[in-house]
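Mind looking over this structure? Questions follow.
In this view, the complex is presented without one of its protein chains, the others remaining in place.
Chain naming follows the written order as A and B, and within any one chain the residues start at number 1.
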Amino acid sequence: MTRTDTMTKSISSGLTRTVSPARRAQNSIMFGLVALGTVIVLIPLALILFQVVYNGLRSINLDFFIKSERDMSMITGGGGVLNAIVGTLLMVAVALVIGLVVGIATGIFLSEYREHPLVGVVRVMSDVLTGIPAIVVGLVIYGLMITTKLPGYSGLAGGVALGLIMIPIIVRATEEVLKLVPTSIREAGLALGLPRWKVTMQIVLPAASTGIITGAILGVARVSGEAAPLLFTSFGNPDLATNLLQPMAALPSAVYSLAFKALTPAQNEQAWAGALVLLTIILISNILARFFSRPRSYRAPKANTAKT
Amino acid sequence: MTPTIPTPPRRSFGMNSGSDNVFRNIIIGLSSLVLVATVLYGFVLIVGGLPAFQREGIGFLFGLNWDPGKGIYQALPFIAGTFFTAFGALLLAVPLSVAAALFISEYAPRWLAGPVGSAIELLAAIPSVVYGLWGIFVLIPAVRVFQVWFVSVTGVPWPPTGTGLMSAVLILAVMVIPFICAISRDVITLVPNDQREAAYALGATKWEVIRFGILPYARAGILGGVILGLGRAIGETLAVTMVIGNANVIASTPFSSTATMSSIIASNFGEANETLRPALIAIGFMLLVFSVIVNVIARIVITRLTPVGTR
Partner (left out) sequence: MKKILLAGLVLAAGAVSAQSVTSILGSGASAPFPLYTEMFNSYATLTGVKVNYASKGSGGGRADIIARNVEFAGSDAFMTDTELKSAPGAIVHVPMALVAVVPTYNIPGVTTQLKFTGQLLASIYLGDIKKWNDPAIVALNKTAKLPDLAIAPVYRSDSSGTTAIFVDFLSKVSSDWASKVSKGPQGSVKWPVGTGGPQNAGVVGLVRQTPGGIGYAEVTYAKANKLQYGLIRNATGKFVDGGDLNEIAAASDAQSLPDDTRTSITNASIGYPISGFTWILVYKDQKYGTRTKDQAKAMVALLRWMLTDGQKLNNKLDYGQIDGSALKKAQKNVESITFGGEKL
């Protein structure tokens, strides 16, 4: 890139004199438009970041983390979202288990059993799942787990809804990263007389682990901010609840209520604090994902590129 | 453990050990859950929504009257709301996203491109409720100021409440910009340098390089990203619900309150009775169909239209 840049620069500077004024003007105008567009894009985004951090920091306090919504009162105010934070952690944990088990298995299937007749349709369906709106997932889980009372409004129902959203994210990450593991590694394992499942589980999967971890982190970041699939499934709970078969609160749902259905203006302030916590989770996840996806994962990258 | 004969192991499918078979079956069993889930989605929604489809017939799709009090459920106001907001948002978002993607990948120096690119990726991951919160307390008041000014200058008697179609379009645009921008940037970065060098060698200006060397090459990928962005905009729920005004009618002006398919589900499903619930599930089914169609088109565009250039 750098080499090309310097090269092209010298070429274009060498030719500047021959470029007609009209073309040069067009060039400048387009640069101006592109720069202007970028600024227009960045303004609301910068505003959102700034306002969430600023308003969030103003209203965040210790009570916010150690008290529950039960303690919020129309008379005295106060309270916190401990119940929602714990609820989100537990439901995301359920989602992660579902996402990892089904997602990794499907990723292995798509990458390691490419000759199986179902591969094509599974890949398409997994892609389709990626694009299904979260609110629709909530409706489906309502039909499957709430109306049937299996087990009714509960953290488990919310966790399963989030898990369904997480599956395609992990499938994609697993498949992509397994494809990058050089065939030579598999061949070496098989040549040693290892059965194929051992090769997959003990050689291929570990070689791809960082990529899968990255996918899992991004999946966690995605679902921990989702409120739509929880609206009709997890019900909410003003108290700290740890039994997954009972109704459970979630942080994004709490932010939704505190922003849109606040009993008092003070709760709007707490919504900003909740948004700041969500933003922090996303930020940390992104940094972690970046850390794990640094290109140091494969021990034999050369073999990969040599494959052609 | 039975020793396998070390034939060239590229396709060693025929010689599974017993444990291999077990493993294979587990993997296939778990993978088929993806199929089961997808089929289940359609099944649950179509069964749940059937009473509404049966009662309303074709009017469910093309009728404008949504009147829970009388038990009439015609969903066109929400289908229209979804399309107005999604396409309105794309109209704003696409040129801006592509501009920002070009700036990051072609114009900006590396020290600037890196952070700006990361920031935009981060913004694509911000949850819907956070955008909604910002929409309620920052965007809506700003939109109201504009609307009051607009009404006072033009005399057009549109209700300047701030909530409504216009705010929904704006918040959706802000939300899909990072998404489309991130995809476009990836696609533009993948354009082989030969393209740039060739154009420069012909004496092209920077813009001409982009216009004739890069954009034609990246067009399919960007278009695919735009369609995926459309899918996002169609399914986006809470941020829209928080700013659109939740009126169960088609928007008669750009300032009017209205609703989308996803927002009517979000605002009404929790309290729906036995006749309203099937209608909302039926809307959910249509939302599913729309999002599947949009995503399939996006994949086709990306795989079919990408030019096979120099590799």
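One rule holds for everything that comes next: a contact is a pair of C-beta atoms (placed from the backbone, for glycine too) under 8 Å apart; a residue touches a chain by one contact, two chains touch by 3 or more.
Computed from a predicted model, the values in this text were never measured in an experiment.
Checked against the full complex, the one of A:I146, A:L205, A:A250 or A:L279 touching the unshown chain is A:I146.
The missing chain, though absent from the display, is touched by one residue of B:P160, B:P178, B:G224 or B:P278; that residue is B:P160.
Among B:T38, B:S97, B:S128 or B:S267, only B:S267 touches the chain left out of the display. Summary of contacts with the chain left out: across A:Y113, A:F235 or A:F292, the touching residue is A:F235.
By the touch rule set out above, subunit A reaches the unshown chain at residues 70, 72-75, 86, 146-147, 149, 152-153, 235-243, 245-247, 260-265, 268.
Contact between subunit B and the unshown chain involves residues 66-70, 136-137, 140-141, 144, 151, 157, 159-164, 245-248, 257, 267-268, 270-274, 276-277.
Everything that follows uses one rule, which is that only the chains that are shown with their structure count from here on.
Each chain gets a centre from the mean of its Cα atoms; for subunit A and subunit B, those two points are 15 Å apart.
By the touch rule above, subunit B contacts subunit A in their complex via residues 1, 3-4, 6, 9-13, 16-17, 19-20, 22-24, 26-28, 30-35, 37-38, 40-41, 44-45, 47-48, 95-100, 102-104, 107, 116, 118-123, 125-134, 136-138, 174, 177-178, 181, 193, 196-197, 200-201, 203, 205-208, 210-211, 228, 231, 234-238, 241-242, 262, 265-266, 269-270, 280-281, 284, 287-288, 291-292, 294-296, 298-299.
If you check the complex, the residues on subunit A that touch subunit B are 1, 4, 7-8, 11-12, 15, 18-19, 23-24, 26-27, 30-31, 33-38, 40-42, 44-45, 47-49, 51-52, 101-102, 105-106, 108-110, 112-113, 115-116, 118, 121-122, 124-137, 139-140, 142-144, 164, 167-168, 171, 183, 186-187, 190-191, 193, 195-197, 200-201, 218, 221-222, 225-228, 231-232, 252, 255-256, 259-260, 268, 271-272, 275, 278-279, 282-283, 285-286.
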